[in-house]
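For this view, one protein chain was removed and the others were kept in their places.
For chain A:
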Amino acid sequence: MKLTLRIWRQENASQPGRMQPYEVDGISRDMSFLEMLDVLNEQLILAGQDPVAFDHDCREGICGACSLMIDGQAHGPQKKTTTCQLHMRSFRDGATIDVEPWRAAAFPVVKDLVVDRSAMDRVIQAGGYITAPTGAAPEAHAAPIPKPAADLAFENAECIGCGACVAACPNGSASLFTAAKVNHLNTLPQGAPERETRVIGMLAQMDAEGFGGCTLTGECATACPKGIPLASIATMNKEWLRAQRKATR
């Protein structure tokens, strides 16, 4: 395959960026999108040019590092698929493909296609855990958990923290990311003691980081490579209202 890539190049956060066209040839349909970018970078290095910086690590769709806006879609055109698992067979020969970084106020660009997503770690720090210091755990079978609750918790716990939901949202909201963790932990009996402080703390941090508000557009759930359901946001909002009521009582 022969492709034209238009890639966002930006030296660092303080410099302005621009779309830069590149040609790549001899691309196999079996290559992943990132392997195609590897080919481009090999060309650039040999030509003495700066290769395109992009985040990637596991290349099997689970670490959440890869984060590309491909033709305006977070992680590209294939549903429930991260960029690293997207293969070139999803594109036609001769296509022009736009590649951009995640765009959101809370994700400043670091270089080219790499952004700073540390805001998501801080949202987790604000309550996205269960306090269970090592050594203090009761026997695992002491409290059976009904399978539906365990399954719901798991479904939400699948979030890989890639930030596609934020990038896809017209408001740059991190509601789906935050909701996934609130649902995972608040669904489980182990999470009950911190149920209220968790949702209040995490939402306050989300706002403080500059993520936008949620208007239930639903782009987040469409872009999510792990299929976190939109309904999780409704549950999070309900949890928040309930927590507020308890707090003011």
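By our rule, contacts are C-beta pairs under 8 Å (C-beta built on N, C-alpha and C of every residue); 3 or more make two chains touch, one makes a residue touch a chain; residues count from 1.
Everything below uses one rule, namely that contacts and distances are computed from a predicted model.
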Among "Cytochrome c peroxidase", "FAD-binding oxidoreductase", "Fumarate reductase/succinate dehydrogenase flavoprotein subunit" or "Amino acid ABC transporter permease", UniProt-listed name of the chain not shown: "Fumarate reductase/succinate dehydrogenase flavoprotein subunit"
Contact residue for the chain not shown (choose from A:Met120, A:Cys165 or A:Ala243): A:Met120
Touch with the omitted chain, as defined above, among A:Gly48, A:Gly94 or A:Pro170: A:Gly48
Residue, one of A:Ala106, A:Ala164, A:Leu185 or A:Leu203, that touches the chain absent here: A:Leu185
Contacting the left-out chain in the complete assembly, out of A:Gly64, A:Pro101 or A:Gly172: A:Gly64
Chain not shown, touching residues in chain A: 12, 28, 30-32, 34-35, 38-39, 42, 44-46, 48-51, 53, 55-65, 78, 80-81, 85, 87, 89, 110-111, 114, 116-118, 120-121, 124-126, 128-141, 144-147, 150, 153-154, 157-158, 160-161, 184-185, 188, 190-191
